[in-house]
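With one protein chain removed, the remaining protein chains of the complex are shown where they sit.
Chain naming follows the written order as A, B and C, and within any one chain the residues start at number 1.
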Amino acid sequence: MNDFLHIPILQVLPPGWDLGWSLMLIPLLPLAGFLLLGLFGRKYVKNSSGIIGTTLLLVSTALSLYTAYGYFFEFGKVDGVYQKIIPVQFTWLQFSPGVSIDMGIILDPISVMMLVVVSFISLMVHIYSLGYMKGEERFPTYYAFLGLFTFSMLGLVMSSNIFQLYFFWELVGVSSFLLIGYYYDRPSAVAACKKAFIVTRFADLGFLIGILILSFYAGTLDFNTLIERLTSASAPEFQSAITSSFLGVSALTWALVLVFIGGAGKSAMFPLHIWLPDAMEGPTPVSALIHAATMVVAGVFLVARLFPVFSMSPPALDIVAYTGIISALFAAVIACTQTDIKRVLAYSTMSQIGFMMFALGVSGQGGENGLGFTASMFHLFTHAMFKALLFLGAGAVIHFIHSNEMKEMGGLRKYLPVTHISFLIACLAISGVPPFAGFFSKEEILLAAYHHNAGIYWMALVTSGLTAFYMFRLYFRIFWNRSAIVHGEHHGEGGFAMMVPLVLLAVGAAAAGFIPFGNFVSSDGKRPESVFHLEFSIAPVAIGLVGIFAAMWLYKKQNDRAAAIAKSLNGFYKAAYHKFYVDELYLFITKKILFNLIGRPAAWFDKNVVDGLVIGTGNTTQVISEKIKGFQSGKVQQYAIYFLAGVIGLAVLFIYVWK
Amino acid sequence: MNLTLLILLPLLTAVLILLMRNAQQVKWTALIGSTLQFALAFVLLFAFRNERAGGNEAQMLFELQYNWFPALHISFHLGVDGISVAMILLTAFVVVAGVLVSWNVTKMTKEFYFLLILLSLGAYGFFMSLDLFILFFFLEIAVIPKYLLIGIWGSGNKEKAANKLALMLMGGSSLVLVGLLGVYFGSPEKTFDLMTLSQLNIPVEVQKICFPLLFVGFGVFTALFPFHTWVPDGHSSAPTAGSMFLAGISMKLGGYGCLRVATYIMPDGAKEYADIIIVLSTIAILYGAFATMMQKDLKYINAYSSVSHCGFVLLGIGMLTKTAITGAVMQMVSHGLMTALFFAVIGMIYERTHTRQVNEMGGLLKVMPFITTVLFIVGLCSLGLPGLSGFVAEMTILMGSWQHPDWFHRIATIAACMSIVVTAVYILRAIGQTAMGPIKAEYANLADAKWNEKLAAVILIAGIIAIGVAPFWLNDLVSPAAEIIMNKVAGK
Amino acid sequence: MLNDFLILMKSELVISFIIFLLLFIKVGTEMTNDRLLSLVQFLLLANFIAGFLFNEAGSLFGGAFTTNALMAFQKSILSLGVYLISLLFADWLKKSEHMPEFFMLMLSALLGMFFMISSGSLLMFFLALELSTIPVAAMANFDLEKKLSSEASMKMILSSAFSSGILLFGISLIYGATGTISFTEMPALLDGSPLQILAFVFLFAAFAFKLSIVPFHLWTADVYEGAPIAVSSFLSVISKGSIAFILLTALYKVFGPMHAVWYNMVMILSIATMVVGNLFALRQQNIKRFLAYSSIAQVGFILVGISSNSIEGISSVVYFVLIYTFSNLAAFGVAGVISQQTGKERIDDYKGLYQTNPFISWILALALFSLAGIPPTAGFFGKLFLITAGASRGSYFFITVAALNLIVSLFYYLRVIRAVFMDKNEQPIEKINMHPSTKLGMIICGAGIVLVGLLSWVYDYIVNLSM
Partner (left out) sequence: MMEPGLYHLLFISAALFFIGVFGFFTRRNLVTMLMSVELVLNSVNLNFIAFNKYLWPNKLDGLFFSIFVIAIAAAEAAVAIAIIINLYRSHHSIDVENTEELKF
């Protein structure tokens, strides 16, 4: 009999680092916040609910930082290699011998890194929201949902079992659904949250089937065992997974591609990205947390988590790489045309995640080849900082202007100094201008691409140029361009609560690049020898600066150059402005095909054919009984005739026929 | 513990209800009675766990048996294994909730509660009986109360629906009857006793005739495609508690029968027809889901989605692996709780808005936060959100189905997976149009749930979450029993 | 000799005693209907109880009259039925000024049935049959001034005269073929030669006529509808029951050697009867006619049980007749009370009955559920055991048809239930005040319907008797 209350704490940690319960507290505290505020928030602690949520998260952030310190500097490394440690694990649901969902916590470089990122960004957003969401009617609900999200995200990154990851994967999806739909009385928000959920759900279908295939061949759901079995060429599981194939593609590749589809859905990779821009309907801090820093990189994390297995299947890796680069370029182009500042940021997010993806795609396993992996994780880390910063900054602007539209804005630098500076830092960081964080991570990515695949490298280069361009287009349109029109009284930059995160994140965005990331996170846990070539980074920086100056030339002052250029490449511009009509395509498929060609006929068939048969039987019986009533004519003589007929009939039947 | 208590208690309650003077007394009697059932079910659960923990490995626990009609080898034989215990728990949950939500039934209150309790009596007896005759007896006891519940307290085109339901279910049970008699006379030893029959091996040609009879017969109860058409009409015109019992309990009678009677005593027949079952159930899953997408009436939505979800039950049974069968039972419990809750919520909304058309509602979240929150929870459960029961059950079934390496089963499984997406589509559509969006003026000042409704919802949600968060207790309960059935099928 | 005579024929003697008593009362005294009715009810009750005392097996008149425990039990079922009729239709009986005659006729018919049940030779059987038929024909005409009543009785007497002609022709052929009319000698002499089959068909047709098996059933509905409800109920329960019993003896004991022939015959006729009965019942509006067809369908089920040439066959048929007595009499009783008080006999008139008369509504519901074979009523067990017995011959087709007919029958029984419980009605039947004995009768029926099934010893008792 399994017992819920007894959770085995595996004693793999050195004395003094017996982290079992404290590790479990990291996700459980936000969950507690969710339950507390969700059940009682509305009635009892309406106004203090923000404080409660934030404090709880503060504790778990502290715990995760403590854990990170412990892992990276004290016990994580055993003779030069970072170990995969599973301090906590218990069987949650046993399917069949060996195959079971185990709820556990895994400590390895990426999970610990994600632990820090998630809890830190989430904390920032919590604090920020204290100011930003003040006076909202559903304030407690908001913090409850934030807690739920943080819980599921932390659980996701610490998962030790692929099904456990799927478990939290879905929870993350639903909490994102709830937060996008936070302003539930706006039809646009409702549409957006449904869209986000259904699209990711559709992608998760791939993930699920992928899991089924992996579990079938590996005979386990536990990450370590699974990776072990599917990476050692000698293992029988690996052999069967490689040899058995469908449509000429090996089962392993199928599984990985399907899993990747799931990841692509969450990470808004082309062509499953359509939900991300709409997701901006949610409150801006939420966009910062979920749709910029943490949840959307879950796909990257998933690939990284299974990376050793991916590295056994080059085709799968190529798909990852090309999906990544295409999304990056595609999104960057669209971003240049959007006028809703949050949508611009959304597309830039998509583009940056594209960078991370193809970085993984071009990476190899271990040593020098592992550069892409490290780079991708590094970029994930830095991107979390500056993209969160950008969104929070945008939030401050929106808070000030009460609009998302660029044309409402301009010349805000004197009204919002802090926001202005931090926003500028973030822009520089994302454009890869040294010495800001983005520079270092992007360099590594480009380097990895350069070594692996020239085509991808050049596309990436163009993309980074575009990145610089649209970011500074955004920057100048908001803070320069024209003198601000500020109608009526305005409440400065929002309170202290909103400033603190901006500053902290600005520091992060500026300085995070100097972390020797490779020492900590690498594909095989070993420390790779440093791979930093200054001469290589000239081209990227140059193209970045070109982008920046182009933006300045077009947007620093009010002028019609931009409009003129837009007109000159009219068709392409319109297409880009309409996001290349992908949404319309999806709409066509769902509405026309799914509903009209499948749903409606099914309903009709059920109503008329299947049910019709049932009704028909009843009616036929009635009709027959009506038809045969003449049999009972009321004439006693006819009765007698039937009588005799019966007698004779029986006699004949049994004497002559039925011997 | 003595299993007859679970039959005597409802009986006593029913009699007391008939003796009561006024509606108030009736309600409280019913509530107390059903609460006692609830308690009793938990007593049973813990007694069962203790026995097992104490190393009692007997297949059936708490057996009791006395000859009822010795001339026909009919004995009143009760006993429970993990599956039965799970189903009994489910029944207890649904009964209490059903009694609570129908608190403000004013028309013929006494008769209403009498019939409800009678229904629960039938369900308990069915899940405990180890003799095919009394199994059939209890199965049919549960039919007529439904007819009356729908016909008297129902809404819409109730007479037609009630008739259709009663006749189709009776049709099902008459097939069951023929199948039972076939088994009785076909088996080497004339007996209705389930345990004995499971020991004897029934000749294959008999199984080939009787298995389909029994399976289809029970299948009608659990909405086996294409015998599911009573489901939408019946559910939509039944009173709230009626729908809850119908979908929550009586559809499970069928699934239980398919598993315990058809599959268990006739494994060869099961193997013979497994592929057909899989095809039908896969059709039901997808087809039900797509049909749901088109519905506008909340009750129809839930009814068709029940067709789809019960398809999972039959799929799990048809897959004939231990995991899948465990999943099927879990799905029965999960779907029972979930759909009962769903109907309860629909009832609450209907009482306030007086419409069930989703496109006539909107923004109810503003005025009735509790009810809509429950609606969210049940919706998410129905689309298989982790942490709620639906996820556990469906994943178990899928994992079990995937254990077959051949393409036929693979395709069926993938098709079943797809339904999860479609489910998301229609559930979100329903929730979005009902709870979210701008609120209509006429709904602007509706009241939220009352104590009884809250209590009912909380009870059912507790069940759902208990399974969703800690599925292993249910798994430990069910999978040994499922293993026994599978061993029989595997011929061990 | 005299002792045997007194013991073995005691029930017949009791009945004849009551008949003569009534005769004397009629001619001699001026007793009011009320007291007379209660007296008769008492006597019938006494007769019913006496049916269980000092039963011995034996035979008289050189085997022409035989009796044993089973036959005694069958007789007591019939006397129970008569007793219930005397209770249920008290109001109607009180009103009619010819009540003693009515009882005399009914009892002489009953006497005929007793003799028929224990008849040991075709001669005795024939006499008893006529004795049980002719008075009923007279009873059918008891509403002297009603046109329908006399039409009904005319149809009955003529058809039964015709059928007895057929019967006699069959008997004569049997006699010709075997040279005996005694049940004990006959089986040895039967070899299934065409002549015997022909004779058997003629004989069987007469049974079928009385039992209203399709296609010999056509008189049934008309007579039930035309005759007073008390008579219809007597016809549908008592006389059907008695014929079912004697048919058991005839088929199993006398024509046992020809089982191969009559099994198929019974199977065909049973299917035809169930189907036709159900199909006709679907349409009916008049409750009496409705019950007539439903009872035809029930006979179809009885045939299912009879078709199995076995102990289960006997016991299940006897058991079913017992249950059927309770159920059908309850239904007829309710119909009788209502038509007696309001003159309403259409099913549509029953709409909203539950609002005004919950008690008789529940009784009616119980009766109909029992007829439809819904648990926990006894009818469920009765039907199930019949079908079980029939299934022992292993004809899936036969059993499936029977089972499917259960659904159709459920459909039209539910029509009445729906009318009573669900349908709205502006002026439902007003509150009905019943004669206490009627109420008593209904309670007895209800109790019987519920208990006879659940108390399994009843069935065991019957099984032991039929061994």
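Here is the rule we use: contacts are C-beta pairs under 8 Å (C-beta built on N, C-alpha and C of every residue); 3 or more make two chains touch, one makes a residue touch a chain.
What you see is a predicted model; the values in this text were computed from it and never measured.
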Check: shown chains touched by the absent chain are A, C
By the document's definition of touch, the residue of C:L21, C:L45, C:A161 or C:L454 touching the omitted chain is C:A161
The listed residue (C:F169, C:F359 or C:Y396) that touches the chain absent from the view is C:F169
Among C:I49, C:L148 or C:A188, contact with the omitted chain is made only by C:L148
Missing-chain contacts on chain C, rising order, are 122-123, 126-127, 130, 134, 137-138, 141, 144-148, 150-155, 157-158, 161-162, 164-166, 168-169, 171-173, 175-176, 179-181, 221-222, 225-226, 283
For chain A, residues touching the missing partner are 629, 632-637, 640-641, 644
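Operating definition for what follows: only the chains that are shown with their structure count from here on.
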Taking each chain's centre as the mean of its CA atoms, chain A sits from chain C at a distance in Å of 78
Between the Cα centroids of chain B and chain C the separation in whole angstrom comes to 43
Dist(centroid_CA(chain A), centroid_CA(chain B)) in Å evaluates to 36
Within chain A, the set of residues that touch 2 or more other chains is 618
So chain C residues touching two or more other chains come to 411
Listed in rising order, chain C residues that touch chain B in their complex are 312, 315, 369, 374-376, 380, 384-385, 387-388, 391-392, 394, 396, 399-400, 403-404, 406-407, 410-411, 414, 417-418, 421-423, 456, 459-460, 463
Per the touch rule above, chain B residues touching chain C in the complex are 68-72, 74, 133, 137-138, 140-141, 143-144, 147-148, 151-152, 158-159, 162-163, 166-167, 170-171, 174-175, 177-178, 181-182, 184-185, 209
Counting only contacts in the complex, chain B reaches chain A at residues 49, 52-53, 164, 167-168, 226, 228-230, 232-233, 287, 290-291, 293-295, 304, 322-323, 363, 365-366, 369, 380, 383-387, 391-392, 395-396, 398-400, 402-403, 405, 413-414, 417-418, 420-421, 424-425, 428-429, 432, 435-439, 470-473, 475-476, 479
